[in-house]
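Note sheet for the following structure.
Just one protein chain is left out here, and the rest sit where they should.
Naming follows writing order (A and B), and every chain is counted from residue 1.
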Amino acid sequence: MVNIPLLQVSHAVRDYKRNGRQVRVLNDISLYLNAGETLGIVGESGSGKSTLLRHIACLDKLNSGSIFLRGQDYTGAKPRQICRDIQMVFQDAVASFDPRMTIRRSLCETLRLRDGKDNTDAQIKLLMSYVGLPEELLDRYPHQLSGGQCQRMALARAISIVPAILLCDEITSALDVSAQAQIVRLLAKLRTKLDLAIIFVSHDLALVSGLCDRIMVFHEGKCVEEGTARQIISTPQAEYTQRLLSSVLTV
Amino acid sequence: MKNRTSMSPLKRKEFLKIRVYSFVVLAVLLIVISLLAPYLAPNNPNTTNSAIMNIAPSAEYPCGTDRLGRCVCSRVIMGAQTSILSAIGLVAVSFLIGSVFGMLCGYYGGAIDNIIMRLADVLLAFPQMVLAIAVAGILGGGLLNALIALGITAWTLYARLARSHTMSIKNEPFIAAAKLSGCSDFTILFRHILPNIVGSLLVNATTQIGTTMIGIAGLSFLGLGVIPPNAEWGSMINEARSYIQLAPWTVLAPAIAMVVTIMIFNYLGDSVRDLADVSGVI
Partner (left out) sequence: MMEEQLLTVNDLHISYGDADVVSQVSFSVKKGEIVCIVGESGCGKSSVLKAILGLPSLETVVTGGSIVFEGRELTSMNTKQRCRLMGVEIGFVPQNPGSSFNPVRSYEQQFRETLSSHGRRFDQAEVLDCFEKLHLTYGADILKSYPYEMSGGMNQRIAIALAMLLRPKLLLCDEVTSALDVTTQKLVVEELMQFRENCGTAILFVTHNLGVAAKMADIIIVMYAGHLMEYGQSKKVLKTPAHPYTKCLMVAVPDFSGELPCGLDGQPPLEGATMETCAFEPRCPYAGDMPHKNPYKMKQVSDGHFSCCTGRA
């Protein structure tokens, strides 16, 4: 039996109008993701990586190309139809919560999706223990939490329905180096516990190399290189990949 | 060794808060007066008495009487009920209708946006009062028709505001997160978008109360609004115009009442907006 990848993107193309000109943000992108695998996508801003995630989450429509979940074409579906399988965590954690609602209310909203009613307290207690945050923080508003704390709450929200795929859109880019390390370790822990498949988008190749099984390098809407993390780091083929590697400032 | 400007930012915030509370209290006081008007009026506002026409303010008639011998003070107080409550009512209704239309336009875009916004553009192509006069004239006089006439253009302000706020909010990550939580469009619009934009819309609504009162008074002044003998500040000024030299209190009393009321509501709107700017909330 052929093993169908959990997620497959086939020849995705997306054009946007920017400053009066048509810009091809996604230029014939194809990728696959197997269950339990972590795929890293690296590239600079504007390379199309975040746009790709938005399309996988059905938050936007492709101009052409298809997206398959477990072999079924769901191109053009609404987020509501795929939200049990695909969840997303955003770069700006504080802005990813409704500023007028406490964190608890926001979490309950997503939990209701799984259970259909507020089966809150026990579930939420469990989630907080998974992400390592005290329960008092739940009754605060997003702007009252630090960026790192909010991002962990966002992870809690995303995993609360135990999706098959977790999309991470530059989730550490807005955090300081210490909070960044915490989030990445938490993500690794959750992925083992819940057998998540993850697509991790970042501009930091060093960070991605530690977390991901495979890496794709994006540049101006195209994938310029693809391979295992080891391959990309030790023997980068594309000139752009080499430039990215040499740009990372380590201690 | 303190770094200080003329008023420390914390103090300024406190001052603005106190300002808001003061004007809220005054506005509430006005609304209470208008609700309790029948009980507060010293005399019957509609009783005419040819023996005491145009007499100066006295103990029995605190603002004097008008050309038909009616107590001006009582008419001003009853007029408050008409002016304030109908202005607030009209603002409330046009705010609701306008905001809903605006949110739908901003969220969905496309055909809905085009149709509603072009309709708003057409209505706003006419000067508001001119259009109101025309519509009131066609519908005939009366308070309700005057309110409809003003309401035809009033909703457009809120629609445009709600639309632009919705357009800027709908791309925020928390809306995307709500979509991925399985929320329907209706839930997103009314549970996530509306609470986040209503603050700034309300600030504008408060400032519009004054404008609406002037509109109603203006139409009544022209005879297209409230029908005498019902008390309303605009029509009172109209009726007393010719007697301004003989009995100035008949014009001054309703005019001052109107100016003070409009100022209070305008300052309320301004101070709420100032506080919102400083504290970054709303």
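Convention: a residue touches a chain if its C-beta (ideal position, glycine included) is under 8 Å from a C-beta of that chain, and two chains touch if they have at least 3 such contacts.
What you see is a predicted model, and the numbers here were worked out from it, not measured in a lab.
> Decide which residue listed in A:S10, A:Q182 or A:Q237 touches the omitted chain of the complex.
Going through A:S10, A:Q182 or A:Q237 one by one, A:Q182 is the residue touching the chain not shown.
> Of the residues A:N3, A:N19, A:Q72 or A:T235, I need the one that contacts the missing chain.
Here the residue in touch with the unshown chain is A:N19.
> Touch as defined at the start, partner being the missing chain; which of A:P5, A:G46 or A:G227 qualifies?
With A:P5, A:G46 or A:G227 as choices, the missing chain is touched by A:G46.
> Which chain A residues would touch the chain omitted from the figure, given the whole complex?
Missing-chain contacts on chain A: residues 19, 44-46, 132, 146-149, 174-185, 188, 203-207, 209-211, 229-230, 233, 243-251.
By definition in this document, only the chains that are shown with their structure count from here on.
> Mind checking the centre-to-centre distance between chain A and chain B? Centres are C-alpha means, answer in whole Å.
48
> For a test of understanding, state which residues of chain A touch chain B in their complex under the given definition.
Contacts found on chain A: 54, 57, 59, 78-80, 83, 86-88, 90-92, 95-100, 106, 109-110, 112-113, 154, 157.
> Which chain B residues qualify as touching chain A in the complex?
172-174, 176-184, 192, 195-196
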